[in-house]
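Down below is the structure, laid out as structure tokens.
One chain of protein is taken out of this complex; the other chains stay put.
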Amino acid sequence: MSDERTLDLLEAKIQELRELNKVEGLDLSAEITKLEKKLAKMRTELYANLADWERVRIARNTKRPYALDYIAEIFSGFYELHGDRMSGDDRALLTGLSELDGEKVAVIAQQKGRDPAENKERYFGMVRPQGYRKAIRMMRLAERFGFPIISLIDTPGAYPGLESEENNIGGAIAASINSMIEVSVPTIAVIIGEGGSGGAVAIGAADRLLMLENAICSVISPEGAAAILGKSKERVKEAAAALKLTAPDLLDLGVIDEVIPEPLGGAHKDLQQTASALKESIIRNLGELSQASTDSLLASRFERYRNVGRYSILSG
Amino acid sequence: MSDERTLDLLEAKIQELRELNKVEGLDLSAEITKLEKKLAKMRTELYANLADWERVRIARNTKRPYALDYIAEIFSGFYELHGDRMSGDDRALLTGLSELDGEKVAVIAQQKGRDPAENKERYFGMVRPQGYRKAIRMMRLAERFGFPIISLIDTPGAYPGLESEENNIGGAIAASINSMIEVSVPTIAVIIGEGGSGGAVAIGAADRLLMLENAICSVISPEGAAAILGKSKERVKEAAAALKLTAPDLLDLGVIDEVIPEPLGGAHKDLQQTASALKESIIRNLGELSQASTDSLLASRFERYRNVGRYSILSG
Amino acid sequence: MPIFKDKQYFRVNLEKEADEALWLRCKSCGELVFKRRVRENNNICPNCGEYFFLTARERVESLIDEETFEDVSKPIVADDPLGFQDEKPYPQRLEEAQEKTGLPSAIILASAKIEQMPVVLGVMEFQFIGGSMGSVMGEQICHGMEEAIRRRCAFILVSSSGGARMQEGAFALLQMVKTTAVRARLAEERLPFISVMTYPTTGGVQASIASLGDIIIAEKGAMIGFAGRRVIKETIAEELPKNFQTDTFAIEHGMIDRVVKREDLRSELATVLRFFQEGRDE
Partner (left out) sequence: MPIFKDKQYFRVNLEKEADEALWLRCKSCGELVFKRRVRENNNICPNCGEYFFLTARERVESLIDEETFEDVSKPIVADDPLGFQDEKPYPQRLEEAQEKTGLPSAIILASAKIEQMPVVLGVMEFQFIGGSMGSVMGEQICHGMEEAIRRRCAFILVSSSGGARMQEGAFALLQMVKTTAVRARLAEERLPFISVMTYPTTGGVQASIASLGDIIIAEKGAMIGFAGRRVIKETIAEELPKNFQTDTFAIEHGMIDRVVKREDLRSELATVLRFFQEGRDE
């Protein structure tokens, strides 16, 4: 079975043919159409059968659109607000004000880097305590002014390091979850790439939890899970499957509310199309949430999380 | 005019005479009584005429009782609660739960060190951002459980250093003032030693502001004020007088509510007596505050601070 | 625990099984010590003071007033919503943990008294799949807090957990939110939540409910932190300080209120409870 790289090569060839086709007297249209169809078919095959591990790879693909890419497509302007007012400005978690479909919103977004320099700055999207404390500040600001909160999740997890532990990363995540629970405005969280464990949950405890089709969300990375068992590549794939970390799986399990479709091959194949589906979903969900009074919004949120989990009742 | 050291020497001599007096057949009682009277008179003269600068010296006297000394005398138990839940545990600002006259209270107290090691640990009573953030946490806890807040102020000021600025000491003070203003339980602040500028105000914005007789409170240290002008010793004393930083001055100005008397020579001459006066004052003030509903408590607090200041209205 | 083997509804009680061995050898000082004396001494070596591991039952016993134990847990056991299998299927792993610990899940939930003061008390059992938090533990913690609200008393949670339970995937992760949501209700009711962190309190448990105590007490020797040492070393080659993620590290970095010796924990809890017990207008 062909892999993504092969398909990309084929696509490039087709593009070359298209260029050639512009030369007068040379008509390759029929051949090009055939090739295009073939490519489309191969792509469908490849991605329709995507194993969970492949989804992990797509979710982590460095070509995949990141939060700022969607923000640029979906929102009108992003007025970034920096800093936790206490000690730092985490570049892996951005906060700001923006406008969506004419409505003012507060945005909390995890952001990975595109190149080594940016990844150094953004810690590969791994959030430190300062990031979660900035998020909490944003939640309070949003609450004060009645801005709904949109949070875009894309992190391998909270940053595991000495500095993080010294600044009580666990306590910061707990406080962030607590703020998400208490904030009296509508909240929508979208997992756009990686939803890595506690680092994702911290800003994911929303009224609606949406997921892009190829995003993943897991309590532990497949590598981490595999490491507990053994370390072979196969085990990583097994773990990826066992963890039920894909969007369709999580929808089946009732953990998320909606899967937002991506183009074949993943969001990076067509940012506009993905962003447009994402935008539609956010607006629709926000519209529904905005109907509710604050009291019923908070009551529904409580019910949602009070009841999450699966267990069996023992017969007495 | 004799200084404190001379008087201490005389007192020691009298004590020696008292010991000698125990020897059978030797009756020095009359002489001792005379000397005692003389000492008392000299002490009265010395301290009754205390210049402002001498008050500064008493307020900073390393024999002066510190917060923990009063806490041990006044409260039944002090259950210290550590840490700001974010990055550190400032040892110059302590927080805890305690009991005063049968009522549970929250205590926030600035604490200096007695010896070099303790002073290193406590930064000579200079509070860092972590200290003010711990204070804020305590205020929230007190509010949740309805504990009145007693804050004991004794600091040369917030700690001026790189680490402090990196952790936004100014922002932490501002946030602490804000919490003091918003907290919905009765609050009493007592300046027991040095009330140094913003570092004191941070936990001083209370419903009642009390001061020990020889405590000081100033926007700038006399040394700092003198430095602006020149650096001679005389200038420091002048500055101390000009700044109106003593308890009687501040009572005259209407800035504080009450001066708590100290024994002649200062609180260190009789901890029990000072503590007992302090205790009486706190209990009485707390009793008055406890009469009010939360709404009227907050309204009075607002009025108090809304109206603080002195200015002239221009004729139109 | 024969009832349990039938997977019938059962209640935890604190009656001890007969101890076969009379003596055990302390790993720390190497001395042979009389097992009963160790038990009576909170599992602390009477010779060198080393803390032996406390089971959840033993922990409960060490904290509460005699004969005040009442199991108030919900009669529930874990599901296998993911159909999770690693070297063995999750249901088998659960069964083995149940056999080993005699508990239906990784937490005991009790109503009891501490120095005559009523509490609802949750205690995690580390030997039950690393004390990991899955749907059952999350539900029991919430149920415990709601029980505390009904009884107008404090809720105490003694954590001993490696974090979220991998085998329950996203459901485990969301217990962080669930417990936080109910914890907010307890706060609204102005009832105290005392979090006790013991060895180890890490991962998703430290990053949610355990860090949200009104008062957070760590047992001496506790390990407290979010990420595991291994993960940190793999992610970033950093030299970690000697006391990394210990009780002293936690107190120095402002994460907890107090560090308390095991032998003092009961009286410490009583002290805290008294602050919230009396003189309140509820």
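All chains are identified by letter, namely A, B and C, in their written order; residue positions are counted from 1 within each chain.
Quick note on the criterion: contacts are C-beta pairs under 8 Å (C-beta built on N, C-alpha and C of every residue); 3 or more make two chains touch, one makes a residue touch a chain.
All figures in this text were calculated on a predicted structure; none of them were measured in a lab.
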**OP:** Please identify which of the visible chains the hidden chain touches across the whole complex.
**Re:** A, B
Subject >> Full-complex contact with the absent chain, from B:27, B:121 or B:166 >> reply: B:166
**OP:** Write the list of chain B residues that the hidden chain touches.
**Re:** 126, 158-162, 164-171, 173-175, 177-178, 180-182, 197-198, 201-202, 204-205, 217-220, 224-225, 228-229, 239, 242-245, 250, 253, 255, 301-302, 305-306, 308-316
**OP:** For the chain that got dropped from the picture, name the residues of chain A it touches.
**Re:** 77, 79-89, 97, 102-104, 130, 134, 141, 144-146
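Methods note: only the chains that are shown with their structure count from here on.
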Subject >> Farthest chain (mean CA position) relative to chain B >> reply: A
Original post:
Distance from the CA centroid of chain A to that of chain B, rounded to the nearest Å?
Top reply: 53
Original post:
Using the touch rule from the top of the page, what residues of chain A touch 2 or more other chains?
Top reply: 166-168, 171, 175
Subject >> Residues of chain C touching at least two other chains >> reply: 211, 253-255
